[in-house]
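For this view, one protein chain was removed and the others were kept in their places.
Labels run A and B following the written order; every chain starts at residue 1.
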Amino acid sequence: MDSLRRKAQQLLESKEVDCIIGYNEGSSGNVHAGFITTPGQAEKLIFDDRCKQNLGVYLTKHEVMRLGKLAIVAPVPVMRTVLILTYECQIVENSVKVLGIGLDGQFLDFNEYADIEKYLTDHCNEHPEEDKKLIEKISAMSVEERWDFWHETLKPCIKCFACRQACPMCYCVRCQVECNQPQWIPVQSSELGNMEWHFMRAMHLAGRCTGCGDCGRSCPLGIPVHLLTFKMSDVVLDNFNTKAGLTIKEPSTLSTYKANDKETFIR
Amino acid sequence: MSSIENIYKPYLMRVEKITNEAPDVRTFRLKFANPEDAASFSFKAGQFGEYSVLGEGESTFCIASAPTRKDYIECTFRRVGKVTSALSKLEEGDTMSFRGPYGNIFPIEDWKGKNLLYIAGGIALPPMRCVIWNTVDLRQDYKDITILYGARTVADLVYKHELQEWTDRPDIKLVTTVDPGGETPDWKGEVGFVPTVLEKMAPSSENTVAIVCGPPVMIKFTLPILSKLGFKDEDIFTTLENRMKCGFGKCGRCNVGKVFVCKDGPVFTLAQLKELPQEY
Partner (left out) sequence: MSMEIKSIQKDSLDKLFNSLKSRGNLIYAPVKVKNEVQFDFVEKFEQITDDFIQTTQSVKNSVFPKIETLFKFVKTGKEVKMLDMDMSLIPEIVIWGIHPCDVWGFDSLRAIFTWDTHDMFFEKRMDKLTIIGMSCAKADDYCFCTSVNLGPGSTKGSDVLLTKTGNGDYIAELVSDKGKALATSMPDVFVQAVQSKKEDFLVVVEKRFDSESLIPKMQKKETFDSPFWVTNSLRCLGCGACAYVCPTCACFDIQDEGYGARNIRFRCWDSCGLKQFTIHTSGHNPREVQSQRWRQRLMHKFAYMPERNKVTGCVGCGKCSRACPVDMNIAEQLQEIDQKM
């Protein structure tokens, strides 16, 4: 943590960056995102097991972008987020300084995004064990059982859109749920409409999900919606042998076609 | 009609006449499907309502006809969103719905004996048309009536037949303008943006109220010119177009500071606007 703080301080002192997005101590034992703009504040940066939020979500937020040149404290899912956002032209390559935190919790000073790619080749995050088990359990269900499971699970959703807002990949200016000509998905919370909303979101995340789990973590009702996007990552991995956000050279899996792509899904 | 109880339940209206005003801009003349509704309904200039094709949602526009013209109401809208697209598909004789009137009014009683200067841009003439006709119908109560109306192109000018009528009347001064490049070879009006034309016209602020309505950018540049011409903030009126849903200060959408545009507005003086946060 000391090396992270030292680096942050130095970046702000040298005016190499204007703001560092990192984790701060929050209220009631929580941590929350902090926006460090002076060298003196670098002390406030922390990193521990509680620091799970994918801070990459702030890289496309207008009021944060206005702060100037940014650096970001980046555990592995955030690193992957930076690479996807770069590929998807939301940020410019090497424009955001990445203060990496490795899988082992060590600070990684990346000079350029190519270094991140190198690191990620053998340090990619996996789904947590309990999520893996749940996904296995759900995958083993019959179609009817699975439908019932999601129907029941998504029923309490109040459509507060915390899942979408927490997701760094959900940066659309106008989300499909807000498009009303035609109205694809109902505005209100309703049993089938909730399923439509979450399945649609999962589809849009297929091949783009970094596995941060923030969608599920942010749900005020504790609905495990991240299992949907996690499962999508598994499907993409099984079918195309790719993981999202490991490189800025390759477009996301579902927006590319390769001659050797499996086409077994076409029946 | 049970709308006395259920404030969300609209009147059913028959589309009596459709006028194509400009590309994608239409005026509907609406008559109450239920004659009792017609008898009990009244409104004043400046008020608005919620217009709807049932099943497609509601949309907010000012009532564009004058309260002096009984038996019907008119609305003018541009086809942009879901509701206005559905409205555009209606034909004469079709049924739609209307809820209202809501909001405050232009204080035309207070304006008696004064000169009136109307300034409108583009699709913002409709919200002003109601008060224009209202004061024109009570012509003897007011001194000079001047209307400055601008649109991007000649085709975008709405109420063309009425513009002609106003031009022909000796007791109304109408100045029309189109943005540079928007003129046609036979265009006889001004060419230039509304604020520029206003500055050139330099109307006197003496005993005059100005009523301004238009896109935010037009308002932004017009207000300083009015101030320069000596108009007091209390004598400059406009009507706000915040997003609304309910129309009676509950849904929260049009809340700006402590006011609800749907209850305390939509008509505000510049003096009142200066008291509000700039969230309109």
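One rule holds in what follows: contacts are C-beta pairs under 8 Å (C-beta built on N, C-alpha and C of every residue); 3 or more make two chains touch, one makes a residue touch a chain.
If you're wondering where the values come from, they're calculated on a predicted model, not measured in any experiment.
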Checklist line | Residue in contact with the excluded chain [from B:107, B:182 or B:249] | finding: B:249
Item checked: Given B:12, B:38, B:154 or B:191, the one touching the chain that is not displayed -> B:12
Next item on the list: Name every residue on chain A in touch with the hidden partner chain.
Entry: 26-28, 30-35, 53, 57-58, 61-64, 158-162, 164-166, 178, 186-190, 214, 217-222
Notebook entry, point to check: At which residues does chain B meet the chain that is not included here?
Noted result: 2, 5-10, 12, 52, 54-58, 80-81, 84, 93-95, 97, 215-216, 241-243, 245-246, 248-253, 255-258, 263, 277, 279-280
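Note that in this section only the chains that are shown with their structure count from here on.
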Notebook entry, point to check: Which integer distance in Å separates the CA centroid of chain A from that of chain B?
Noted result: 47
Next item on the list: Using the touch definition up top, name the residues of chain A that touch chain B in the complex.
Entry: 180-181, 183
Next item on the list: State the interface residues of chain B toward chain A in the complex, per the touch definition above.
Entry: 57, 81-82, 85
